[in-house]
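Removed from the display is one protein chain of the complex; every other protein chain stays in position.
Moving on, here comes subunit A:
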Amino acid sequence: MDVIILFKTALIIVILLLSLVIAMYATLVERKIAGFFQDRLGPNRAGIFGILQPVADGVKLFFKEEFMPATADKFLYVLGPSLTMLIALLGSAVIPWGNTLVIGNNVFPLQVADVNIGILYVFAVTSIGVYGIMIGGWSSNNKYALMGAVRSASQMISYELAMGMSIIAIVMMSGTLSLKDIVAQQHGLHWNVWYQPIGFFVFVISAFAECNRTPFDLPECDSELIGGYHTEYSSMKLGFYLFSEYINMFISSAIISSLYFGGYNFPFMHELGLSHNWLTIAGTIAFFIKISFFIFLFMWVRWTLPRFRYDQLMRFGWKVLLPWAIINIVATGIIELVKH
């Protein structure tokens, strides 16, 4: 069984590095795409096509002045961004990145932990994300930061509710909480998005709000609260807060793809006549194509829609998304009853 442990360790390291690299380059892609949407070229000076831009940004953040407010709670002040980063990375543990690889007599699943409460784990982890923001805003000992943190926290909690409700319909359909089983059930083209379109919309919109992406990027309120919860943060600590947004975006895209778009399944996968291992690799590639599309969607929406006003944001979360999620649950329940 030692081989399995070795494989899992390697997988954890690969996934962590992959999330970091993808998030790093998502910052560049975001700036590039923002440029293209605005008929500009975007950054293209550092390296060929600007591929060294994220490195330059990182170096810049490390060398900027590190400022800590004198009245800040030192321990919590450092804990805030670290916690945000840690939580952003934790979510990747239960995502099935692919089917299984069979080498010799050993079967290696491309998933770090196939826990039978996969979705609950994801929700547990993402809801701790509020702590990162709240601790950051509170420990800064600054009214603006604290108010920004309260705003962000209430936004995240409100949208978490609609998100959880939209998932219940999926759980009712599939009868399992394990992400691996949910993905396996969407074999071929039986993707959940065809059966749960309302749930899909509610989930995606909530995911946008959870990642603090436009039109829900109220935590970054430059004009009203001079920056929101990270007002007092500088250099790499601020970098951690901003960077974790991109990791969250990557993990959210992975979860959306695996819950609603069949994860590593792709149409006609068994008509290709590939062997099991090659099929797994092709599935993983298909999964990453889906993830890339959703990351692009995040950016596409960001550079299209204007930001919500705070009362609109709250009204939308509680009076629109939540009722629709509940209607979806009831409708799914009735359909499931009729079917059986």
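The definition used in the following text is that a contact is a pair of C-beta atoms (placed from the backbone, for glycine too) under 8 Å apart; a residue touches a chain by one contact, two chains touch by 3 or more; residues count from 1.
Here, contacts and distances are computed from a predicted model.
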| item | value |
| --- | --- |
| Protein that the absent chain corresponds to, by UniProt name, given "Cytochrome c maturation protein CcmE", "NADH-quinone oxidoreductase subunit I", "Intracellular sulfur oxidation protein DsrE" or "glycerol-3-phosphate dehydrogenase" | "NADH-quinone oxidoreductase subunit I" |
| Residue touching the undisplayed chain, where the options are A:F7, A:F123 or A:W300 | A:W300 |
| Residue of A:R40, A:K64, A:K143 or A:K319 in touch with the missing chain, whole complex considered | A:R40 |
| Sites on subunit A contacted by the missing partner chain, in the whole complex | 33, 35-41, 44, 201, 300-301, 303-305 |
